[in-house]
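Quick one: the structure is below, and I'll ask about it shortly.
Yeah, one chain of the complex is gone here, protein chain that is, but the others are all in their spots.
As written, the chains take the letters A and B, and residue 1 is the first residue of each chain.
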Amino acid sequence: MNYTFQFGEVMAELPYLLGGALVTLQIVFFTFFLGAALGLMGALGKVYGPTPLRKVISAYVIFITNTPALVQIFVLYYALPDAGILLSSMAAVLIGLTLNSTAYLTEIIRAGVVSVRQAEMDAAIGLNMTRLQILRYVMLPHIAKTIFAPLSNFFIWLMLGSSIAALFGVEELTGRAINVSSVNLRTIETFSVVAVIYIGLTLIASMSLALLGRFAFRVKARVF
Amino acid sequence: MFERLLFEAPDFFTYHNVVFLLEAAARTLGMTLIGCTVGFIAGLLIAVLRQSANPWTLPLRVIAIAYVETFRRIPFLVIIFIVLYAIQPLLEDASLLTIATIAICLVSTAFLSEIVRAGLESVPKQQIEGARTLNFGAARTLWYVVLPQAWRVILPPAIAFAVMFIKDTSLASHIGVVELTFSGKMFVNRGFSPLLGFGAVLVLYFLLSYPLSRLGTYLEKRLDPSRRS
Partner (left out) sequence: MTHLDVRDLACSYGSEKILKGVTLSAEKGEVVSLIGPSGSGKSTLLRALVGLTLPSAGEVRVAGKAVDYSSRKSVRELRSQLAIVFQQYNLFQNMTVMRNVTIAPTTIKKRPKAEVEALATELLARVGMEAKHDAYPEELSGGQQQRVAIARALALQPEILLLDEVTSALDPERVNEVLDTIRRLTEEGITMLLVSHEMSFVREVSTRVVMMDDGKVVETGTPSQIFDSPTHERTREFVGMILKH
């Protein structure tokens, strides 16, 4: 096999690729926080809501978590125009990933909500705390501690999963890798460099999340 | 949008189309099964290797750890691209399905080796010591004592992984493997309503994934170690 690796051509495009990493992070942060907010509502709805609401949320979660995100975004991108809604690639990806994440996050947060022990709730009610105070001082700290690890894992998973945006032409990290390699034809080198960038991103994210967990939420986890 | 769906449905659900969809679904299922089987066996080997204390295996162990930590931190799409472009000069007439399957096995091995490793480590050390003092070699200890106890801890996360993996195979559609997602794209390209085409695909994925997911939840409850009296 007569193939010499030439990383020089890829490294010249490094700023461009790192710009893609930035777009990836934007997608991830947007999707994660919006999904978490919606997921919180979904979780509360599923635990405290009336039965019809619970069934709808259940059905939503079950359907979304058992089908691929890629096809979900295909539906948004290709099927909505029939109904008159034209979405750009980025919009379709953001909406699709957010809707997808909401389902998973609803489940994660719900597990946290139901883990609050009735005894603590009773004690708080007995101390004449208002519903809002109970939420703030009893439930949220406990829930936060319980869900921190699964949320961290989901965040990392989302970082990697955001790469499907490339299949719609979005110029995040993987998308830019495709662009670069289609020009310099050094596909293996380009994608290897991009792989290393992803590893770097996820390692930094894991460590940061572990540190955050230790100091803000007192959740013990391996930092490295 | 829905009128179009209803209008086209009879043309969509012809015998040929349905068979085609089912074949594509079979391909999705096949990739998942191969990925999980190969991944489990290779993952088991890696997990056992990592437990070895033999100094001669140290270089292999370092490679194994590097492999596992790396392939769990790269997007599956990127791995598919790398495998695609790396294999082509080596195996000129490798089919797209082969390439996709190789990529799948690389990823599943990395993830499953961690799941197996957790299972092996969950067996109390005293069980292994008891086997050693009875002159059990490493292989016998693994077969007779460790694995029969470890599988309860391994199975639920392994099934959860398989459920996740069925969805990941949809990325193989990008390189042209005729699996379920690709077949959806094909129908839409032929002019069918995207809602119909991709909707059918979504339903089929659901039918593959949901029973497995329920099985996983059921097993998780039944195999819960704290329930053993």
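Here is the rule we use: a residue touches a chain if its C-beta (ideal position, glycine included) is under 8 Å from a C-beta of that chain, and two chains touch if they have at least 3 such contacts.
Keep in mind that what you see is a predicted model, and the values were worked out from it rather than measured.
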Full-assembly contacts of the left-out chain, visible side only, are chains B
Of the candidates B:Val18, B:Leu134 or B:Val203, the residue in contact with the absent chain is B:Leu134
Missing-chain contact among B:Ala64, B:Val116, B:Val145 or B:Ala158 belongs to B:Val145
Contact residues on chain B toward the hidden chain run 126-127, 129-136, 140, 144-145, 148-149, 228-229
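In this section, only the chains that are shown with their structure count from here on.
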Cα centre of chain A to Cα centre of chain B, whole Å, reads 21
As the complex stands, chain B meets chain A at residues 1, 4, 70, 73-79, 81-82, 85-86, 89-90, 163, 166-168, 170-171, 173-174, 181, 184-185, 188, 193-195, 198-199, 201-202, 205-206, 209-210, 213
In their shared complex, chain B is touched by residues of chain A numbered 1, 3, 62-63, 65-72, 74-75, 78-80, 82-83, 160-164, 166-167, 174, 177-178, 187-188, 191-192, 194-195, 198-199, 202-203
